[in-house]
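Removed from the display is one protein chain of the complex; every other protein chain stays in position.
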Amino acid sequence: MIEITIDGRKVEVDPKQPLVRACHEHASDVPTYCYHPGLSPVGSCRICQVEVQQGNGPPRVVVACRTPVAEGMVVNTQAPGACDARRECLEFLLKNHPLDCPICDKAGECDLQDYSFAEGQTEGRSVEPRRKLEKRKSLGDVIVLDQERCILCSRCVRFFEEVTEKPQLTVSDMGARSVISTFADRPLQGNYQGNVADICPVGALTLKEFRFQARVWNLRKSFSTCGECSRGCAITVEVLRGKDVKRVRPRYSPEVNQWWMCDTGRFALEPYEGERAPAALMRGNEGLVAGDPVQATALAAQLVSLHAPGAVIASPWVTVEEGELLLDFARRVGAPAWFVSPAANGLKDDLLHTGDPCPNRRGLLELGFEARTAAEILTALPDMDTAVLVGERVVELIGEADLDALSSAVRLVALEARPPQVQGIVACLGVPSAVERVGTWVNVDGHRGTIAASRAAALGVPPTTQTIQNLIDALAPAEVEA
Amino acid sequence: MSEPATYLLERSRIESAHTMEVARKHGAYRGIEKVLREGWTPEQLIEEVKDSGLRGRGGAGFPTGLKWSFMPNRAKDPRKRYLAVNADESEPGTCKDRILMECDPHGLIEGILLAAYAMGTEVAYVYVRGEYRLPYQRLSNAVDEARAAGLVGQGIGGTDFACEIWMHKGAGAYICGEETGLMESLEGKRGHPRPKPPFPAGLGLWGQPTTVNNVESLFNVPFIVDRGAHWFRTMGTEKSPGNILVGVSGHIEKPGVFEVPLGMSAKQILEEYAGGIWKGRALKAWFPGGSSTGLLPASMIDLPMDHDSLKEAGSMLGTASMIMLDETACVVRAMEVIARFYDHESCGQCSQCREGTEWLHQIFGRIEAGNGRQEDIELLSSLASGMAPGKTICALADAAAIPTHAVVRHFRTDLEEHVRLGGCPSAGATQETVGAAG
Partner (left out) sequence: MDEVQEQVPEQDEHKDALTADLRAEFDELVGHYPERRAALIPALHRCQEELGGWLSPDVLEACAGYFGMEPVEVFGVASFYPMFYLYPRGRHEIGVCHNVSCDLRGAREILARVCEVTGAQVGGSSEDGRFAVKTVECQGACTAAPMFALDGAYHENLEVADVERILGGLQ
């Protein structure tokens, strides 16, 4: 580490990082467009100009992203020369940029808008017509391009080239006629396309999925972890008015996913269509009907006390905290603890994909659960009196139709998020989904990621830990050890 | 008054001087043979060129010997190194490297060999602008002849000196005449200039030490070696020694490229070489060194054509390509044309240049067409100040800004009249087709 002065404060900075990183880390809001910490620096947008002075030299205005830090450097981000240079640069960028804020998805999280608000002139001086380009150019299933909004920072071009290592976009033509393009209007490919909408500093590249869905300032954001595979990318879950998950975006995590996530996780917004399981369902003459949770818990506890379950089978979405309780429960009822191990999903690469669609495999294995494939479970179930299935998607992963095909001689207790269509289930206690409860998952490398309760669970549905604890408490006194 | 000494164009005037046989007969390759025969060290050669005071002839006027000395010490940095010859001549008004390549290609080859000897660059690429078919052809044939004569390739002149020369075509972009834009283009990419630092001598072509030199700069070197740095300094001025090729174009009787000593006044060049302004008219405005140097008024025609005199006068020598406008010409129209040029040629990386060159063009276009506003004149200056100096990756923004400042400074009245009258007040023949801008 070396020492420099930024805006009058002496700070310690990493000599391997460009000056702009030091500025950002020490709360100096230097705007950046072409610079992104996860991509190579190009120094083309020119917005990050600051004044630096070294040794006995005169102060110079430089672009911070291309300036290495040096011991004793004195940086003034608010020097008049630097402020003027940034303001001039901003005016040039706004000259052709369309006044789309009222209809642009990026509004509220747009770097250009933010800096214009902070530093810009109230009126532009240009009376020239703005460039007319394509405004809704589909780049495939995920991304739509608005060429007029593009400020040619080239982050998207560099993303595909450097992060996915397969160029898909280019700047075509030159000068003021430059536009971002694919080759021959071919759609973008691959499972990382959504990232370019994140890194685009303006609303030029946006997600089709999110188009006109919400104003970002109406979204409530919480830090969570993606559950679509064992990478467990750090994410931000964004919920509109406490109800719909409108967007999921990657969150910077140096150990897990850097700044990126895949599209599978990004677009897994609402895994459950249709109704959610209420706090309790009990089997009656008309099938599973909503009931009193205390009764349903007691019924389930009674069942497993009288007929030791052949297995307690967890969904791989079960958290470490739930798993600990579940193990306790399994021990008390004398059942082995398994979890459903889904098949490899065929997505495996050097970037983020692990190929294992299982967010907490390692966490459950470390606790002592045994992995069983759906096929193994279905083979074993017919020999059981009872079994307990715990966690969101456990029924789906074992196979709803296959479970239903088992005779009701195998009596099942389920803790599930969706009402299961399985005749053997005598009681089902509702559980919240991964965006409705808190807990920890352990990813493929042993990194612990937390999931957040981004929105409330269905009415009356308590956290899964609570439900499991209730079950434990409801077991026959003989099983409850002092 | 005796004629000034000349050397640059001497061989070009001789028929078939582009062939090895004729060129050799008239002194080509004497310099490299001398260096090899007398066993000069590379350092000696660099010193000689430094002593001569030769300044780059591509537009920037940077001392050539000094530039060569930036290449890293070979013992400390044994990486392969390259010479790139900038034959991308694209500055409006400039057509002098073309003549050297077409008429005396062996002179250039010898210059390349000497540069390669001095800097240890085993491979030289000649980046010729794509439109220069005949120069490319002549130079390419000359390289083949030189190779056949054992002067290009391995074991030159029976020594262990090696220099391979490869021809490389550009494809029409002015920005590829910028040294880092040239390198990007040579590497097979879009011609986007690179930020400096790092400098080419440290990190150039494919990351290796590289020097980029202009055709005319290299062309001077064999003469310096053959006749000595002292001799070179007998011509020109103290700070700008030697002769230079001055192109004179526009409203003159005898357009052409003329070899003159640096420091000769523009007036003398205009009157004694270019036949004066045509059709008996008077001079109104002129570019001293290509469009990027900006317009100067007729009152400044006495300026000596050398680097420092023009710099002191608020302009630049550039490529020493004088473009002359007579009294009937419209400076606003000339500005619209060159503003259009920079708008067209900006690579588009830097926000200020990409948007600024377009904006300047649009404003000049409106003023020229009669739709200008008084505030546009202040706006031109303000935008030009926002673009340069030193705010962008390369100097194209400066090349657009300098002429803008110059026209506001020297020809404000012309601009104001266009605004006031809603059109061009000039009644000259060139105005017959005044129409929409661009």
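Per-chain numbering from 1; labels A and B assigned in written order.
By definition in this document, contacts are C-beta pairs under 8 Å (C-beta built on N, C-alpha and C of every residue); 3 or more make two chains touch, one makes a residue touch a chain.
Because the structure is predicted, anything quoted here is derived from the model rather than measured.
Annotation: of B:4, B:78, B:150 or B:172, B:172 touches the absent chain (contact as defined above).
For the chain left out of this panel, the touching residue among B:256, B:275, B:297 or B:314 is B:256. Of the listed positions A:184, A:409 or A:459, the one in contact with the omitted chain in the full complex is A:184. Between the chain not shown and the residues B:338, B:353, B:369 or B:387, the one that touches is B:338. On the side of subunit B, the interface with the absent chain consists of residues 80, 89-95, 97-98, 125, 129-134, 166, 168-174, 185-191, 206, 247-251, 255-257, 287, 291, 321, 323-325, 329, 333-334, 337-338, 341, 344-345, 347, 430, 433, using the contact rule stated above. Residue-level contact of subunit A with the missing chain is found at 166-174, 181-184.
Rule of thumb we're sticking to: only the chains that are shown with their structure count from here on.
Our note on geometry: subunit A versus subunit B, Cα centroid distance of 55 Å, whole angstroms. Within the complex formed with subunit A, the residues of subunit B that make contact are 173, 175, 190, 192, 195, 343-352, 354-359, 362-363, 373, 379, 382, 385-386, 390-393. By the touch criterion stated above, subunit A contacts subunit B in their complex at residues 42-47, 49, 61, 63, 66, 85, 88-89, 91-93, 95-96, 125-128, 151-152, 171, 174-178.
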